[in-house]
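Removed: one protein chain of the complex. Kept in place: all other protein chains.
Entry: chain A
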Amino acid sequence: MELSEYVQRGCQMLADPGCFDLAAFALVLRAAFRSLLEARADEAVLDHPDLKHIDPLVLKHSHAALATCILEAGKQKADKSTLSTCLEDCKFDRERIELFCTEYQKNKNSLEILLGSIGRCPLLITDVSWRLEYQIKTNQLHKLYRPSYLVTLNVENEDSRSHPDISFNCTMEQLQDLVGKLKDAAKSLERAAQM
């Protein structure tokens, strides 16, 4: 796991008991996770009476460094020994390494979900709604008498931004074709899962 010089210096400050005692370290550690994982986290994460005595620049630097370290670990899916080695290189003592690893383990899943959701992908289908109608006549054509479906696919962009729905008409035969193809796709999924 490689960390930049800026990040390493920030972590080293956190390792220094003269800069951060154990309680302060634990606070910054939790603040780092909250900043990353909570949707509404803001700068107030670092607003704590027990951190007031620390130089704000040092606080910001070390907080950012720790967050970067967490993200890098999450990205690489680092295991405990990789983490320990990396933190030892930053001069962390045993106690602080243990604290970090425990907190990391607690938040690992959320972190992976967050990182996995970042990235480009085609429009995501999230839901479908349908309407069945029986066509009787139009102003151009009388005596129609046929069923028709209106299918609407609800879609989202990669960052869960909504996108105009995709709607289309289809006859019964066309809908059967569509469902048949989706079932083929699902079957291939099942077979792949069994491999």
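What we mean here is this: a residue touches a chain if its C-beta (ideal position, glycine included) is under 8 Å from a C-beta of that chain, and two chains touch if they have at least 3 such contacts; residues count from 1.
Simple rule for what comes next: contacts and distances are computed from a predicted model.
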item: Listed names "WD repeat-containing protein 46", "COMM domain containing 2", "Translation factor GUF1 homolog, mitochondrial" or "Beta-hexosaminidase subunit alpha", with the criterion being the UniProt name of the chain not displayed; value: "COMM domain containing 2"
item: Contacts of chain A with the absent chain, listed as residue ranges; value: 74-77, 112, 115-116, 118-119, 121-130, 132, 134, 136, 138, 140-145, 147, 149-151, 153, 155, 166-170, 172, 174-179, 181-186, 188-189, 192-193
